[in-house]
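Note that this complex is displayed minus one protein chain, with the remaining chains in position.
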Amino acid sequence: MKLYEHMGKELFARCGIPVPRGKLVETVDQAGEAAAELGEVVIKSQVLTGKRGKAGGIAFVSNPGEAKKEAARIFDLKFDGLTTEKLLVEEKIQIEQELYLALTIDGAARRPLVLASLDGGMDVEEVAEERMIRWPVDNTIGLQDYMVREICRRMGVTGSLQKEFVKFMPKLYRMFREMDAELAEINPLALTPDGLIAADAKVTIDDDALYRHPQLPRITEKTALELKAEELDLAYVELGGDIAVMANGAGITMATLDMVQHYGGDPANFLDFGGGADIDKTTQALELLLATAPKVLLINIFGGITRCDVVAEAFVRVKENKGIELPVSFRLVGTNESEGRAVLEKEGIKTFNSMDEAVRHAVGLTA
Amino acid sequence: MKLYEHMGKELFARCGIPVPRGKLVETVDQAGEAAAELGEVVIKSQVLTGKRGKAGGIAFVSNPGEAKKEAARIFDLKFDGLTTEKLLVEEKIQIEQELYLALTIDGAARRPLVLASLDGGMDVEEVAEERMIRWPVDNTIGLQDYMVREICRRMGVTGSLQKEFVKFMPKLYRMFREMDAELAEINPLALTPDGLIAADAKVTIDDDALYRHPQLPRITEKTALELKAEELDLAYVELGGDIAVMANGAGITMATLDMVQHYGGDPANFLDFGGGADIDKTTQALELLLATAPKVLLINIFGGITRCDVVAEAFVRVKENKGIELPVSFRLVGTNESEGRAVLEKEGIKTFNSMDEAVRHAVGLTA
Amino acid sequence: MSVYINQDTRVLVQGITGRQGSFHTAQMLAYGTKIVGGVSPGKRGQVVEGVPVFDSTFEALESHPADASILFMPAPFAKDGALEALEAGLKIIVLIPESIPLHDAMDIMAYARQKNAVVVGPNTFGLVSSGSSKIGIMPGRYFVPGPVGVVSRSGTLCYEIVGNLTNDGIGTTTVVGLGGDRVVGLHFVDVLKKFEEDPATETVVLVGEIGGSAEEEAAAYISSSMIKPVIAYLAGRSAPPGKRMGHAGAIIERGRGTFESKVEALSEAGVKVADLPTAVSPLVKNALDKT
Partner (left out) sequence: MSVYINQDTRVLVQGITGRQGSFHTAQMLAYGTKIVGGVSPGKRGQVVEGVPVFDSTFEALESHPADASILFMPAPFAKDGALEALEAGLKIIVLIPESIPLHDAMDIMAYARQKNAVVVGPNTFGLVSSGSSKIGIMPGRYFVPGPVGVVSRSGTLCYEIVGNLTNDGIGTTTVVGLGGDRVVGLHFVDVLKKFEEDPATETVVLVGEIGGSAEEEAAAYISSSMIKPVIAYLAGRSAPPGKRMGHAGAIIERGRGTFESKVEALSEAGVKVADLPTAVSPLVKNALDKT
């Protein structure tokens, strides 16, 4: 779950990480009032996109009048289809240098990873490999001072700035660990006459750990249908084609989509209803797909922990209760396969043995 | 540093460990007032001894009048020479069973150690080995729930009491680690209708880690001279004999005392002035010893990190400034030995090569 | 020969009294897996599918020595269960649960490293020594002995491909599910090394997907150190670009992680990359015919 900048900064502040003084506002007038209070300010759209700056979502102003004008302009902008609901109005800080600092998870090392560079700012992705220091942190001991000093040495940082980092980084690490963050990114990390200040905050919390953080607000970037799917604990993404696809397992669902495209079809969605779903969940997954009114329904089941008879019974239940009018291509093999086929055959529904056949059949049905 | 019961309980409470409601009082009248407020109470002398209960330092009373009487009685008691300066007046809790729980440091395992028993109370030291569960905690992962469950299984604890322990023990572990405790002992750990309550608290903080805990009060059990020695960062213990002993290193100081006794002498003290002491510290150590007015001074130096010339110069300095009238037996070998001897010989002071000779000479001087 | 497990591997089932735990205990026993005990706190004395249940792994091991453990508990309790199994001395831990918090997974992996233990998963179907022992939730009948080693990031897709092989009369030595999470215990390289060393494995199938850099690392290893032929299939060719993890994601991956980068890396390492899952089996047949 991505957090808005102001929420990330709240978490930072709670861990003792310096952030600029600021106010969260929802209207143009409030933006003016905040500027009147804070003096020279920067106004920042609170949207969940990385390209906010380049898209004009950030403005520096020196008086309340300008603040209102710029706030109004930003409220009217679209960022990848997103609009601004809140603005963060912050005191302008005196930036001597823009650095980059992030903590994330290194899947290859199976450890927290520090990324640090003296070349922060808008184009950090372009920084040369040797100017971006990576340090996987041994999580049995956590981020120790020597690690910070060594990261600094590799960055070419010494003296008082190194001392600043020795104070700063362990706080970010603590926040990263305690909040179950997948990402805690500060870009730019501003070097000011008062030391290091987090001028921005990109924090992502691990969805699977949200239950441990009831105090966090719940934020979503999903469509209404995707939200419905989330409620049902289904992995669902809208894609825009006409063949609705339902499969069990992320890998095979992706492979099914790949195969649909391979044979010239156009998938309507990604829907992985997971392993071991019971009849209710399977029923709900089917109903959700039917509600999107696709041309063809492609079901690809290779039952492992998923039981074929449960899928078949769910299908029959939906057919009986709501009716299934559109053409269906149904592939069903694996655990309790014969029981599942028996259920479907009673209803006159044919199944395929092979994924290849089922996909080609589905694509054929759209022709 | 041992903490008084009420301080230990404060640390417990801060970590969410249940303790009885109570008041710390300094006078008989305050004890009466506390009893008036709390009802049936237990009055406990706040002294740093383990035998307080058996020595009459704990009283159960049911009204303010009794409370004052018992408070007065306890204020008059002596515990191994210690008197009571404060009383803890606590609500009487309904104890169904007295358990034992402690966290300490297992030198053999180099790990924190949980000690737990269903047989808590006054005679816990007598509990049979198999009734006292020991669990060294792997400190790279800390006290996990499964460890608590396993400790419970070995104690024979199941059901709701096990669930209580799963909540309780990790709090004690956290406090133990965060506060640099050498010991966090609860005896008795009271099982009450409201769950587990720490009815007592014996907490010892690692002296070497006190610098990390400036918020803790400083408590001492030392004599005035020992305190002075502590200020000078000397390891000093009064022993009561007439041969003042000064050596460098705890082991050799102990061995010197052993040898003094072996040859029929009576050491006045243990004084280890440590390794690598500079001239000022060595001077102060000598002055401290002379201030105790012993019959004989025995100095046993085997210089490693300690430099013989530094010790010799310190001796000469004290001799010149304050005078050293009593007979001295001086053994001096090791790092910069010849330089040290030269300094002493200029002052007409003879040194011994062997510890054995020096000790026998010192004992002879007391005859 | 066997990789990681064989017919003598003694297995504990943690969370044996749950719905999944008991179901798959029966399935594993039916396959031939040597399950020696089950663990379910508070359920000591119960018997599940003929398997005695204990309150803790420590208790189970007192009377029933074991080598491996498979965990079926809900995700919030998986870290506790995994650490318990590791401290108790088990050397192969199979983590079935999905949705284990990433920081928990990192803690588990760090402790496993300390204990020199192998963690399979989390979010895996487990692993199987075909015809001998399965520690996992895969449908047993597709896993018949043969000369092919299979390692996969995804579950059902792996069954699909192994099913095709089986239908074509090609069996497997060992099949390992790495698990679909961002932090997992085994990576492709670990398993490829085992396959390269295993005399019974003649050809290797690698089933990957987009995201991460495990396939690129596998390609580097194959290129430098493998002699046995490797056939790959990668899912996600048609997937829209995923939502980025700040700049850090891009910085870490540095262009790796895409379908194209993985196909290129593997192809350069001499791996035949199948277009469709159904194309894997013919490529394997080809490779086996040549050896």
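All chains are identified by letter, namely A, B and C, in their written order; residue positions are counted from 1 within each chain.
The rule we apply is simple: a residue touches a chain if its C-beta (ideal position, glycine included) is under 8 Å from a C-beta of that chain, and two chains touch if they have at least 3 such contacts.
Just so it is clear, the model here is predicted, and its values are computed rather than measured.
Undergrad: Considering the complete complex, identify which of B:G195, B:G276 or B:G364 is in touch with the unshown chain.
TA: B:G276
Undergrad: Pick from B:A255, B:L290 or B:L326: which residue touches the chain that isn't shown?
TA: B:A255
Undergrad: For the chain left off this view, which of B:T292, B:T335 or B:T366 is in contact with it?
TA: In the complete complex, the chain left out is touched by residue B:T335.
Undergrad: Just the residue numbers, please: which parts of chain B touch the chain that's not shown?
TA: Touch with the absent chain occurs at residues 50, 100, 102, 104-108, 110-113, 115, 124-125, 127, 129, 132, 134, 138-140, 177, 180, 182-183, 185, 187, 202, 204, 206, 208-209, 211-212, 221, 237, 239, 247-252, 254-255, 257-262, 267, 270, 274-276, 302-306, 333-335, 354-356.
Undergrad: If the missing chain were put back, which residues of chain A would it touch?
TA: Here the touching residues of chain A are 138, 140-141, 144-147, 149-150, 153, 158-159.
Here, only the chains that are shown with their structure count from here on.
Undergrad: Taking each chain's centre as the mean of its C-alpha atoms, which one ends up farthest from the centre of chain A?
TA: B
Undergrad: Taking each chain's centre as the mean of its CA atoms, how far is chain A from chain C in angstrom?
TA: From the centre of chain A to the centre of chain C is 26 Å.
Undergrad: Using mean CA coordinates as chain centres, what's the chain B-chain C distance in Å?
TA: Taking the average C-alpha coordinate of chain B and of chain C, the gap between them is 54 Å.
Undergrad: If a residue has to touch 2 or more other chains to count, which residues of chain A qualify?
TA: Correct list: 140.
Undergrad: Which positions in chain C are in touch with at least two other chains?
TA: In chain C, 107, 110-111, 114 touch at least two other chains.
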